[in-house]
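Mind looking over this structure? Questions follow.
One protein chain omitted, others in place.
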Amino acid sequence: MPYVRIEMLAGRSEDQKAEIAKAVTEAMVTHGKATPGSVFVVFQDVPASDWAVAGTLMSRRETKPG
Amino acid sequence: MPYVRIEMLAGRSEDQKAEIAKAVTEAMVTHGKATPGSVFVVFQDVPASDWAVAGTLMSRRETKPG
Amino acid sequence: MPYVRIEMLAGRSEDQKAEIAKAVTEAMVTHGKATPGSVFVVFQDVPASDWAVAGTLMSRRETKPG
Amino acid sequence: MPYVRIEMLAGRSEDQKAEIAKAVTEAMVTHGKATPGSVFVVFQDVPASDWAVAGTLMSRRETKPG
Amino acid sequence: MPYVRIEMLAGRSEDQKAEIAKAVTEAMVTHGKATPGSVFVVFQDVPASDWAVAGTLMSRRETKPG
Partner (left out) sequence: MPYVRIEMLAGRSEDQKAEIAKAVTEAMVTHGKATPGSVFVVFQDVPASDWAVAGTLMSRRETKPG
């Protein structure tokens, strides 16, 4: 039943998300005693123009942290 | 003032969302003593490639649960 | 698989939440073509001191909307 | 470290978001004692067909509140 | 109608939240063209034992960033 929401800058591939979802689910099972079928993972890609750090949108920074 | 967020696999029509929003709002009014105008409902369509259950993305499953 | 998050002012009883969860789930099944077992509803009670409308915390308003 | 999520009807420009992110971050620093670099702001544009008030989708209302 | 969710380490006073809510709402009105009454702000206090950065819970760090 755990619900995991992952918000990150757009740009990760479906393969990357598949690997992340697998590893996160394993973490919930191994360390959180969840059953695998009960773990939900939802990704939300956030455009650089919708994410700000230190008051500045990522789309307007010169270097973009991961 | 209740805020209701509904995340579901993309694919429902605007008509379906309209019906869901109406019924959810009625539930909040009838059972939660909210005033109708205070109920907000936000839908977020989640692509099958952004939703995983049991460690596997919906886009890579053979049968996709509702 | 729909995930429904309901944030509302603290104060509803468990009975009220049970009724809301039942009605919301029915709405998702009837209008959203979800299977009942796939619908998750999470409530979050928000204290009046953590909810503001029009720039004023609910805990500091004279009349508190629903 | 504060995380701020802003959901609003789609339609604001990147310039508007840049101004909002800047002002919200300043508010967190001035009133919340956060360090600027620790403040994250994420915007989510919500289409009018995904936002309901009083049981009616914004896309089906005659006048759309801000 | 904008909905703003602010998650931060527990510890801010109600006065601080009142100031933040006021300033954030003003930002949404000034830069986002929202009407004041349409802006909702929800705070969620997060205990240091429920917030991790760089893989370490805040409750287990020696210095806790803001």
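Note that the chains take the letters A, B, C, D and E in the order they are written out, and that residue 1 is the start of every chain.
In this section, contacts are C-beta pairs under 8 Å (C-beta built on N, C-alpha and C of every residue); 3 or more make two chains touch, one makes a residue touch a chain.
From a predicted model like this one, the values you see are computed outputs, not experimental measurements.
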Query raised in the report: Taking the complete complex into account, which shown chains does the hidden chain touch?
Result: A, C, D, E
Requested in this report: List the residues of chain A that touch the chain left out of this view.
Outcome: 1-9, 12, 16, 19-20, 23-24, 26-28, 30-35, 38, 51, 53, 58, 65-66
Report task. Extract the touching residues of chain E with respect to the undisplayed chain. Result -> 7, 44, 46, 49-57, 59-60
Report summary line: The missing chain sits against chain D at residues 1, 3, 40, 42
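Heads up, the rule we're going with is that only the chains that are shown with their structure count from here on.
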Query raised in the report: Which listed pair, B-D, D-E or A-C, shares over half of the residue-numbered contact pairs seen at A-B?
Result: B-D
Report task. Return the distance between the CA-based centres of chain A and chain D, expressed in whole Å. Result -> 20
**Report entry** Rounded Å distance, chain B centre to chain E centre (Cα mean)
**Finding:** 25
Requested in this report: Would you pick out the residues of chain C that each touch at least 2 other chains?
Outcome: 1, 3, 7, 51, 53
Requested in this report: Determine the shape of the graph in which chains are vertices and touching pairs are edges (line, ring, star, complete, other).
Outcome: other
